[in-house]
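Here the complex is missing a single protein chain, while all its other protein chains stay put.
Now for subunit A:
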């Protein structure tokens, strides 16, 4: 059922301001619509993207989002990567705990985003930035 992953039509959105966070979620919405995600799945993915783009800006000091359509066998989905070269995260498990925040937020960004997507990968080390990759498949 799953074949090799093919990534198509990649597009980058720099994230350096609040306006860019809006642009990032609009870009993800366009991909979600084009890939045929249901309305609920579009909403979940765009909401997750909004949380992650804001993290990139607020905690990572800005960075880049890359969004693409992804195919694996007959499946189609949207893949988005949020990358910054900020301070990084020392304790990944803690960062993924509901309610934990290093800033003034609700602490739902990472943990909530993870629940809203099908695949979630967080890579970070103190001093070398943070990279979050998410995928949502059309059903």
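In this section, a contact is a pair of C-beta atoms (placed from the backbone, for glycine too) under 8 Å apart; a residue touches a chain by one contact, two chains touch by 3 or more; residues count from 1.
FYI, contacts and distances are computed from a predicted model.
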Which of "Anti-sigma factor antagonist", "Sulfate adenylyltransferase subunit 2", "Glutamyl-tRNA(Gln) amidotransferase subunit A" or "SGNH/GDSL hydrolase family protein" matches, in UniProt, the chain that is not displayed: "Anti-sigma factor antagonist"
For a quick check of understanding: of A:46, A:68, A:89 or A:134, which residue touches the chain that isn't displayed? A:46
Have a look at A:15, A:95 or A:116 and name the one touching the chain we're not showing. A:116
Over the whole complex, note the residues of subunit A touching the chain we left out. 18-19, 21-22, 25-26, 29, 39-40, 42-44, 46-47, 50-51, 54, 98, 105-106, 108-109, 111-113, 115-116
